[in-house]
Each structure stands twice: as structure tokens, then as C-alpha cells.
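Take a look at the following structure, please.
Only one protein chain is missing; all other protein chains are in place.
Right after this comes subunit A.
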């Protein structure tokens, strides 16, 4: 039965693909066909057909490889997974309809045909979902790593003075990372003053404030001083309204002013040099 279907598909591939394409376009969500050029659609549709045939005839290994390539390509096209799954189902539907119309199906082989179709489509669906989720997992993981890289680095600016610029949302995980990097960096760079720059933090709520206060306390314990810089006016107002007490450490509006104070604290200043 497998061979029969495969031969049938191979023989009538154009007809099937045409009908399948029409069926897909009939579905409400046909924007995939709209945004892609005819040529791309054509080659993809053909590849899809070939893959379907090879899944029936080829050995498992070549098929797996082909399916993998195919999935990767589809992911690159940006097809949604619902669309691809529907495409698979529609394909089997079309074959069924075609074969029925042609009269190759009768009472006796109907059942086994249905069985073959199900046994064929179900694992196909599964492997496509699998391939998709693997690609997504990979993307998410890579982004997570990328985010961590940007997360919180302590930059030594002058002798004894380091800056940690914080950009973006601070969640629990990042807060932990900030604390670790801060303390390690202070010890490593022998910093006496650390400037925490929150210019790029969109919202300072009680949780963020709590983490900042804890970090500052910890920095004090390792013998350095922590300054909070880059407090925008609207953030200053919300901090006051929330009733958060930041009197324990020095705060300034900009990193520049914070740096001046940090230099003053370490008995230094930036002076202009007279050019002779």
C-alpha cells in the first residue's frame, strides 16, 4: 500500500500540488502565500511534495535528514507552525480526495489506506513540531546568553573607581547577577567607590529598590562605597512617593556628577592642563 500511494503521488505530483496549493489558499489565513514570491512558493511546494514522497519510500536515515533540512528551511521562511501542520494535513486530505475521485479506492483497500495515511502523517507532525521546538529552544537559550552578557558588568574607570551601568528590566535572576558581579568586581578591581548607573532602568519599583539597597549594603561590607547615579526626575518622584528610604547612600542625577563626587571622595579631581 505504501508503494502504491508513493507511486500515485509521484505520477500525479503536479495535480496534487496544484490542488493542495488551492486548498491552502482557500483557508482564511493565506498571508503566507501573499508575502512570498511565486517562485519561492513553487520551489517550496515542490520540495514539500518530494519530501512527502520520500517519507513513504526512502530509508529512515535519508528521510530524517531531509526532514531536518526541510524544517530548518521552513523555520527560515518564518512559516508559523500552525500553518505547516495544516499544510501537512491538507496534503494527506488532498491525496485521499484525489485517489477517491480517480477510483483507486474501494471498500477492500479503503481501511488500510486510511491506516497508512494516519501512520504516515502523525509521525510527520510530531517530527515537525519537534524540529520547530528545538529551533525555538536554541533561539531562546542564545538570547538568554546574549542577555546575560549584556546584563551587568563592572567597568573600572579610574583607579579605585568602577561603574556598573544597568540597562533594562531588572528581574530576580538579573538582580542576583548584579550582586555577584558587583561584589566580585569590587574585590578584583580594588574599587573604593562603585557607581551604580540606573539611567537605563525603565521602572524602579520596590523590588528593584530593594535589590539596589541590598547590593549597596553588601558593597559596604566588602569595604567600598556605593553610589546610585542616573536617577531621572520622574524616577526620583516615584521613589519618594513609594516611600523608599535611600538616605543611606549618595545619589546623583547623572553619571557625570557622580563621577565628580567619586573623585572628590578619593581626593582627586580632573583639571585642565595648560598647553604651553
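By our rule, contacts are C-beta pairs under 8 Å (C-beta built on N, C-alpha and C of every residue); 3 or more make two chains touch, one makes a residue touch a chain; residues count from 1.
The criterion applied here is as follows: contacts and distances are computed from a predicted model.
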item: Chain left out of the displayed complex - its UniProt protein name, from "NADH-quinone oxidoreductase subunit C", "Cytochrome c oxidase subunit 2", "Sulfite reductase (NADPH) hemoprotein beta-component" or "Anti-sigma regulatory factor"; value: "Anti-sigma regulatory factor"
item: Of A:43, A:118 or A:237, the residue in touch with the unshown chain; value: A:237
item: Chain not shown, touching residues in subunit A; value: 169, 171-172, 202-207, 209-210, 213, 233-235, 237-238, 241-244
